[in-house]
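Presenting subunit A:
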Amino acid sequence: MQLDLIAWLIPLPPILAFAAIVLWAYRSNRLSHGLAIGGVAISWGLAMLLFVQTLGIERFGEHPVTSSVRWLPTGQSALEIGVLVDPLSTIGLFFVAWTLLAIFVYSVGYHNFGHQADPQDVKGLPPKSGGIEPMYARFFAFISLFAFGMLVLVLSDNLLLLFIGWELMGLCSYLLIGFWYGRPSAREAMVKAFLTTRVGDVFMLLGIAYLYSQTGTLSFRQILYNEQVLNTLASTPAVIGGLSAAGLIGLLLFIGTIGKSAQWPLHVWLPDAMEGPTPVSALIHAATMVSAGIYMILRIFPLLTAGWHEGGGLTPTMMVIAGLGAFTALFAATIAVAQKDIKRVLAYSTISQLGYMVAAVGIGAFVAAAFHLVTHAFFKALLFLGSGSVIHGVEHGVHETHEHVDPQDMFNMGGLRHKMPVTFWTFLLGGLALSGFPILTAGFWSKDEILADAFAHGHTLVFWMLALAALLTAFYTMRQITLTFLGKPRSQAVGHAHESTWTMTAPLVVLAVFAVGFGWVGIPEAFPGLGGILPNWFHEFVGGALPEHPAAIAFDPTPLLVSVGVALGGLLLGWLTYRRIQAGAPDPLRRLLGPVYPVLENKYYFDELYDYAIVRPAYWLAETFTYTFLDRRVIDGLLHAIGRNSLRVGAFLRSRIDLPVVNGIGDWIGESTKSSGHQIRVVQSGRVQQYLLVGIVFTGLIISFFLLAGA
Partner candidate 1 sequence: MGFDFNNPFGSITELLTSLLINLGLPQPLVSVILAVVGAGILAGVTLTTAGVFNIWLERKIGARFQDRLGPNRVGPFGLFQGIADAIKLTLKEDITPTGADKVVFNVAPLLAVMSVVGLWAVVPFAPQLIGADLNVGVLYVVAIGGVGTLSVIMAGWSSNNKYALLGALRTVAMLISFEIPMVLVLLVPTMLAGSMGMVAIVNGQDVWFLLLAPVAAFVFFVSSLAEVGRTPFDLIEAESEIVAGYNIEYSGMKFGMFMVAEFFHSFTIGALFTVLFLGGWRGPGSETYPILGLVYFVAKTFFMYFIVMWIRYTFPRVRIDQMMALNWKFLTPLALVVVMATAVVDKLALSQGWPRTPVHLALNGTLVLLTLGLMQAYARALRRRVEGMRQPEAGEIAGAAVGPGS
Partner candidate 2 sequence: MTAMQAVFLLLGLVTFISAVMVVVSPQLIHAGLWLVLTLAGVAGLFVLLEAPFLAVVQVVIYIGAIAILIIFAIMLTRRMLRDEGRQLNSLWAGALVVTLILYAVLVFLILQEPSLAAASQPIQAESSVLLADLGRALVDVDRFILPFEVASVLLLAALIGAIYVARPMMAGEDRERQE
């Protein structure tokens, strides 16, 4: 089969599954999830086929698989839709397909398929006592639509199609965060997520429009792999002083990433998005959708870095990106340290890790960012699914013991390693990967590469910020593992937890394999001891996506030692701090950090800040100023005055002009039409034959007129 055909076919099965479920299959839960999983499995199969096929292509980056059709004609040119399969999209497809499949399967178990429906359950609320989700089919429809959006985004060959997939995912995210719309918090979270990301999207659309106006095309190949276009863009001064056009476009597009990938200051929606079902958190808010922001800036990497040469000074745009990423990484990590909710920790961790990638892109470490993107998708999906499994197990215990504890609060857990061995071991692997446990895990290799890159190119500030974030990461990861799995149960409910079904644990195992193993494809050649045993395939392959193949960095022991040190140190600290915690005891950090702790616990009061700074002023503006003063007093008063005067003028016109003159003419026309109609209506006898006869007579007359006139 031709590769471009495969690429076209990949996104189709999920959207077909979505349509089939929404239109017909929604009555049968079994059929619905069969369709959804079948659809995504076909996509997965095709993606793997494509992946394997492209591995064999020599110099694949220079000869990607492309195919496009004209879609919307716009004057001389036309907007096109098409697919682009180059190393970057292949890698993207690889992790997206795997995580999609794993999470789809996981959802079956998570939504209690196979259990009796509980008559007490209502739509819009999670099932109370382990019955099957009342809106089971709808969930699968939504995630199928989401899968379509993600695959479109990954495969698109231009920014417009990418944006379509982007927005499609935004919609699905909105729908799925508010999946349990019966809960007020979920409703607020969905609106918050939607509006926050919309801020970024508006700027992104601006960037797209600016790019289109500058180049007349949105195709990646035509812009990014065209030296001339890039040079022109880089040398054209933008409307905002000090930036080149490329810089401004990159910055605008990057704001889209800030929204989508939850970077500071638009990060506030992501923790709240944990209101959705856990598979959604894993799928959308850890593995794929938030990664899409990173994927997008990787995609437009040549544009972002236009005017920059490897090893040279950063452009202003890159500086902004690097700074913002590093700051976010550190900032979110500090918040994660003080969270109690198992999913919230992971949410801030996600923000932090995404900050890593953004920082990596900012310092020009393309391959390292892509590498971390993939490994992070695997281990973060694994962690989320693991946490879902934990919550599921604890909820089960809550139902059994009727104890009122929050099933997501880590301080209520403990000792789950015996109850849920599979979940524990896979979660442990995921956690180690996240904290960058040396040598063994994928997270180590990818994170180390970012750090090494930052260090090698002299971005010291970024390097130390990221290193500090890594330390915190290891710390809160170990804190989480210790609180959840180690020690003794701190509540009765946890004592009654049990392992989840195979549909939930099997994806965990699969993802755990990737969380560990995927790092080995990207071991730097220069690494002492291990380097060169396995070829640095990832660097070779993904690096080929750039016009200029990035050089491998020389080995330097400093960043390695730092990263090993912070990982092990953080883990050790975490374990030491939390290993003996008792039920009901406060967080030992609270004592340690003193007044800082509440700040962290409340996420630097960002929600409150936004509330005071934006939401309330907006309300005030709307209510007091706009409505009461501007609208009621000024505009209404004006309108009333105009109205009264108009009435007077109108009355005059009516009595003097309208009634006698205009109406008279109108009435006369009407009446005469009516009377003439009365006279003519005898013609409409309702007798077909009469009509036909008249028709024939007149046709004959006309024909004979022309014949005679012609003769």
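Here is the rule we use: a residue touches a chain if its C-beta (ideal position, glycine included) is under 8 Å from a C-beta of that chain, and two chains touch if they have at least 3 such contacts; residues count from 1.
The candidates were selected such that all candidates are chains of the complex that A comes from, given by their letters.
What you are looking at is a predicted structure, and each value in this text was computed from that prediction instead of being measured.
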item	value
Selected partner (touches subunit A in the complex), from 1 or 2	2
Parts of subunit A lying in touch with candidate 2, wherever the complex brings them together	687, 689-690, 693, 696-697, 700
